[in-house]
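Of the protein chains in this complex, one is absent; all others appear in place.
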Amino acid sequence: MHDLTKIQEIIDRAPRSSGSLIAVLQDIQREFHYLPCEALTATAKALDVPLSKVYSVSTFYNAFSLTPRGERVVRICQGTACHIRGADLVQEQLESGLGIKPGQTTADMKFTLEVVNCLGVCAMAPVVVIDDKIHGNVRCDKAVKLVKKD
Amino acid sequence: MHLTINGKVIKAAEGEMLLPAIRRQGIEIPALCDHAAVEPCGACRLCMVEITRQDWNGWRRHVTSCLYPVEEGLIVSTHTPQVLEIRRTILDLYLARCPNSDVIQKMAEEYGLTKTSYEIIPEGDNCIMCYACTRICEMLGKSAISAVQRGHKKVISAPFGKEPPDCIGCLSCAFICPTDVIEWRDQNGTRTIWSRTFELISCTACGKQILTRDFADYLAAKRAVPREYFETCDDCKRVELSRKMGGLVDLAKEVAL
Partner (left out) sequence: MRIDSIDKLSRWREECRRTFTAPQRKVFVCLGEACLANGAEEVFHEFQKLVAERKLSDVTVESVTKTGCHGFCSLGPLVIIEPDGTFYTKVGKADVAKIVDKTLAAREVIDRLVYVDAGTKEKKVDYHTIPFYARQQRISLRNCGAIDPHKLVDYIAVGGYGALAKVLATMTPQQVIDEITNSRLRGRGGAGFPTGRKWATCAQIEADIRYVICNGDEGDPGAFSDRTTMGSDPHSVLEGMIICAYAVGSPQGYIYVREEYPLAVVTLQKAVDQARERGLLGQNILGSGLSFDIKISRGGGAFVCGESSALMKSVAGDVGEPRAKYIRSVIKGLHDKPTVLNNVETFATIPVIIERGADWFAAIGTKKSTGTKVFSLAGKITNTGLVEVPMGITLREIIFDIGGGIPDGRKFKAVQTGGPSGGCLPENKIDLPVDFDTLTEAGSMMGSGGMVIMDDRTCMVEVARYFLSFLASESCGKCVPCREGLYQLLQYCIKICDGVGTEADLAQMEQMAKVIQIGSLCGLGQSGPNPFLSTLMYFRDEYLAHIRDKKCPGGVCRKLITYTINDECTGCMACISVCPVIAITGEKKKKHIIDQALCSRCGSCYAVCKFDAIDIK
């Protein structure tokens, strides 16, 4: 069960209109590392938006996860420049090093692996972002160490 | 205003879409996501036609006739080889997605296809993603179900795949679905749809089941209709009305005498 007061605080910060939906969901995502059901229900009620629409929005956009993510989120960029400069290799090393595939979380809930379609740091391809920290020119043989030490 | 459809000049009203104007000429165009009860959305793309104008110097464009408004001087062709190719390919793609659907099979046969040229999608079912169900539910004011996910994984679903809290069991979605994909069942005084069970109201006069309690409550509130109105079925209402009418006739006779 999640702290409903925290959820209410986040909702109250935004203008009370349907246009705030995505921003509210992002703030909830940031706070809880995913979108709990009760948060979606509360949001639907507060912004006067049908629950089905809130659910559609939370499954449409890449930013949102309906299942809990790990403490650290490891995002590999698979934009064109990163792809050309070996992002696949970095991804494979991370998959085998963490033992999970993109979209999954390690059993100890420490790491979630995700693929992103371009972070805009193409000049430093291949790029890995761990939480909010950007790592550029990531070599495939250094990728796992990067994640484990950070 | 006037426009040309397949070489014939016809009249159309300002603000109407090409599709009804075309159909009025007796020309048949497939349109799976089109339904009189809801606003057009241009999802199936089958109703595409070719348009051009005199001053376009031969340049042509393809548009969905359900969403393109009529224009003075527009020249429309509904069955050019390119248009037919587009429809055929779309139906071919539908066959890959809904291989067991009678509706799709029949339509595809008209375009010379008996089976898909592409890889059959393993999780494909008979839902053709026409969004008629979500549109009608939204129009009713409930929006209990919606299209979720994106791209290839897009499906129609209730929130969280569970019982939709906003559903009232009206069956509009099931009735409007062109391929009968939405399952529902009435039995033992209850109705089940989208995994949610509703209580059915029975007619106080004859005991026949009429509609769900939630639907009745909703209609009463939304349409400012007295709630008791839903306690009798239409047939019994007619009987009651004719009894009252009969009584009035007798009264009229009495007064006339």
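Each chain gets a letter, A and B, in the order it is written, and its residues are counted from 1.
By definition in this document, contacts are C-beta pairs under 8 Å (C-beta built on N, C-alpha and C of every residue); 3 or more make two chains touch, one makes a residue touch a chain.
None of these values were measured; they are calculated from a predicted model.
Asker: Of the chains you can see, which ones touch the chain that is left out?
Answerer: Computed over the complete complex, the missing chain touches A, B.
Asker: Tell me which residue among B:21, B:48 or B:145 touches the hidden chain in the full complex.
Answerer: The single option touching the absent chain is B:48.
Asker: So which bits of chain B touch the chain we can't see?
Answerer: 41-45, 48, 62-64, 67-69, 82, 85-86, 89-90, 93-94, 96-97, 117-119, 121, 129, 131, 147, 149-154
Asker: If the missing chain were put back, which residues of chain A would it touch?
Answerer: Residue positions of chain A that touch the missing chain: 17-23, 25-26, 47, 49, 53, 56-57, 60-64, 78-86, 88-89, 92-93, 95-96, 116-125, 127, 132-136, 139-141.
The working rule: only the chains that are shown with their structure count from here on.
Asker: Measuring from the mean C-alpha position of chain A to the mean C-alpha position of chain B, what distance in angstrom results?
Answerer: Here chain A and chain B have centroids separated by 37 Å.
Asker: Note which residues of chain B are touching chain A in the complex, please.
Answerer: 134, 142-150, 157-160, 164-166
Asker: Show me the residue ranges of chain A that touch chain B in the complex, using the header's touch definition.
Answerer: It comes out as residues 37, 40, 50-56, 59-60, 66.
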